[in-house]
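Selected chains from the complex are presented in situ; the others are not included.
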Amino acid sequence: MTDTAELPPDPDDDDSTPPGWLSEGELLDAREMLPIVYVNVVPVRTAADGSITEVGLLLRADDDAVSRALVAGRVLYHETIRDALRRNLEKDLGSVAMPRLPMNPTPFSIAEYFPTPGVSEFHDTRQHAIALSYVVPVDGFCEPSQNALDIVWLSPEEAAGANIAQQMMGGQDVLLRRALAYCGVLP
Amino acid sequence: MTDTAELPPDPDDDDSTPPGWLSEGELLDAREMLPIVYVNVVPVRTAADGSITEVGLLLRADDDAVSRALVAGRVLYHETIRDALRRNLEKDLGSVAMPRLPMNPTPFSIAEYFPTPGVSEFHDTRQHAIALSYVVPVDGFCEPSQNALDIVWLSPEEAAGANIAQQMMGGQDVLLRRALAYCGVLP
Amino acid sequence: MTDTAELPPDPDDDDSTPPGWLSEGELLDAREMLPIVYVNVVPVRTAADGSITEVGLLLRADDDAVSRALVAGRVLYHETIRDALRRNLEKDLGSVAMPRLPMNPTPFSIAEYFPTPGVSEFHDTRQHAIALSYVVPVDGFCEPSQNALDIVWLSPEEAAGANIAQQMMGGQDVLLRRALAYCGVLP
């Protein structure tokens, strides 16, 4: 986990919310009053036997540092979790990633991000976010959106390593290792 | 599931939130803009071998009808899910219920309540609520708060029956049957 | 659940085990001494959003009765669970069913079949079987093996109904309803 705990800007905040919904200012107000619901997704490539062969991480350039991030975004008002998964996967991986959305919408874990460091393993200076977390296989071609420089595919061993952990923010490296443990590929 | 889909009033709304937090009016505003995070809990009694012997339901008198409800309430700003579970269990079952909070805070299911009927199995006229759902054994004495007439303990078979389902609102009967299926006690 | 609790003959027993492994007689002996490990699989069709649209059941003619069954078979000596899933899915659904094997080999439930009725919801006159149970989406064409007359695809509502339950043996209808509850499609 890095010391710079602010998560990358959330593209939901300006352009992808339907007209008439929360303005940037209203969202800032709400963020000081209520926990905000997110989805966090670990995109993976799988072999024919179902086992995970690669983990996808977004490469981001924020200010002067490069960081790695999971697919993430808010669940909007009146949006189902399934729709939020689909929309945020498309936002971060493009429209031909062909994610296999889960049969069962129960998350494998919940990441609780607090604005105060140390309350949990997860930290987000902007808000108290409750992130429903999933592992989703993607079969298609992934292309980074304008919020990411690239999408990099790593072996599970690399992805769980200390090197990558140092480049992830807000505790997302912890969530990534939990995802790999859950799928039986923790080294 | 009953036709009267409005859930019982949420005691969080007036008195149990700390001073300085959302006023009733502000919460009404937020409810039209953001999904609100809840916990839903099925309280159970267990035998020495861990199996469920009884399910606890709150008995409520709303207007002129009597209804059954699960333990439920909001996750407040800057509150951990564990604390929200503890606080809402105490609010609905009293201070000596001795709930055994889960080792693993991942819910067994997520209930998505929408203000528009038919979007999912769950309906709440007031808001879009995302309820992290748990089954929690309680070992102590349970006494109803002022929001409930009584707490009634039923066998899993009774609790899953059509009679009880008709007295539950907003789809909570579906969540209850999922909980029993999850614990291997669906008849 | 039907009264005729014997499960259909297991094609593993005669022809699909490698040479040098358990003969039919040796397996009969082992079945009186040890629990036997099985996989039980609910094959499903899914929509683009991941939700289950159809459930596949094997149609079998045993003696003078017609029954419905889940995909099932033993885990062989030195076989991984993933390989057992793949082999048994191919045995029952053919070689072009294109099952999406799970990323995570943890079963959603364990069905404990006992030779004595009433010990659990599951009954198998031949043996004490411990069945690791999975829901597996299949994308390809399914053709029945010689052990089944047909593979029938039903809506989740039909599959969970009393009509179908009466045609399933050994308690597999209970396991099917648990699978649907787990995936959030129990009516």
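Per-chain residue numbering starts at 1, and chain names A, B and C are given in the order in which the chains are listed.
Note that in this section a residue touches a chain if its C-beta (ideal position, glycine included) is under 8 Å from a C-beta of that chain, and two chains touch if they have at least 3 such contacts.
Quick caveat: nothing in here was measured; it's all calculated off a predicted structure.
K.L.:
Count every copy of the one sequence in the whole complex, not only the 3 placed here.
P.N.:
When the whole complex is considered, it contains 4 copies.
The criterion applied here is as follows: only the chains that are shown with their structure count from here on.
K.L.:
Based only on mean CA positions, could you tell me how far chain A sits from chain C in angstrom?
P.N.:
About 36 Å, centre to centre.
K.L.:
Chain A to chain B: how many Å between their CA centres?
P.N.:
Comparing mean C-alpha positions, chain B is 29 Å from chain A.
K.L.:
Can you list the residues of chain C that touch 2 or more other chains?
P.N.:
In chain C, residues 182, 184 touch at least two other chains, as defined above.
K.L.:
Quick one: in the complex, what on chain C touches chain B?
P.N.:
Touch list, chain C to chain B: 109, 174, 177-178, 181-182, 184, 186.
K.L.:
Sort out for me which residues of chain A touch chain C in the complex.
P.N.:
For this pair, the touching residues of chain A are 44, 46, 48-52, 82-83, 86, 100-106, 108, 135, 137, 182-184.
K.L.:
Write out the stretch or stretches of chain B touching chain A in their complex.
P.N.:
21-22, 26, 30, 32-37, 75-81, 105-110, 112, 114-116, 119-120, 128, 130, 132
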